[in-house]
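Shown here: the complex without one of its protein chains, the others still in place.
Showing subunit A:
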């Protein structure tokens, strides 16, 4: 499969066969007995200026993917090619310099903000590390601007993270990620802690920045209406693998993979008493340590066939930029 054809423009980022396994230790000696295959052989590309959405079940490996791309977690295998360079092969020092171009907005803002620094310091810190502005005054101005941009009052810059609400903390994380004018931002659930009005503000802002600076996003989210609004293409993950990848309209109009279909049918809609046909998944959520044989979705798939229990489906091109891993589409 030629991954380049996934997107029209030259890719900014190409992920090839990315793997991240976490050891499971057990027994008195804490010997490694098995692995959680959090990300298992993932490949996709992201073009400059585009937004790739990643959706999928909780625990399927979305955050791990984001972190492994930025090498906040060391990948177990695979390549991450950013502007022609394999990040996975860089020395820690070289990687540190690359961080200017690659930023992440963390899912759990509280755990990722230093509790002993004021909010102003937190946003300013990356500018100091990368010597972005000449004077402290310029940096402080930038901090005030960024805070305003994410809807926080700049007079609150002397306060500490614990003095803010969950959604406000999330916005601190966003301001910090924007501070360096990065090229790629991995946004891990950036708006899930925000009310819909602030959510709109942040999404509009992210879109403006994209237009202005040609920013590229990998946008991880559970909120399928937000993903539909904000992303160009969407990848659907299940148990550490990509099961479907498609331009957004195609995906929402005609989901191919049975998992994608059940996902779309479960979106809650802001209309009371509206009844909808839900595809309820039966069967236990399988373990990423011992994934099912064949198609890993076969234990819960309403369309499961005999072949699904034994043969792993290929991630195959369906034309028009669509990819799916499912035996229903074997030619």
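Here are a few things to note about the model shown:
In this text, a contact is a pair of C-beta atoms (placed from the backbone, for glycine too) under 8 Å apart; a residue touches a chain by one contact, two chains touch by 3 or more; residues count from 1.
Convention: contacts and distances are computed from a predicted model.
The chain absent from the displayed complex carries the UniProt protein name "ABC transporter ATP-binding protein", chosen from "ABC transporter ATP-binding protein", "Protein glxC", "Ferredoxin" or "Glucose 1-dehydrogenase".
Across the entire complex, the residue among A:90, A:144, A:180 or A:203 in touch with the chain not shown is A:203. One of A:108, A:232 or A:314 touches the chain omitted from the figure, and that residue is A:108. Checked against the hidden chain, the listed residues A:91, A:135, A:165 or A:212 yield one contact partner: A:165. Against the chain not shown here, subunit A presents residues 22, 24, 26, 55-59, 63-64, 107-111, 151-153, 155-156, 158-159, 162-168, 171, 189, 192-201, 203-204, 207, 222-226, 228-229, 252, 262-263, 266-274, 278, 280-281, 284-290.
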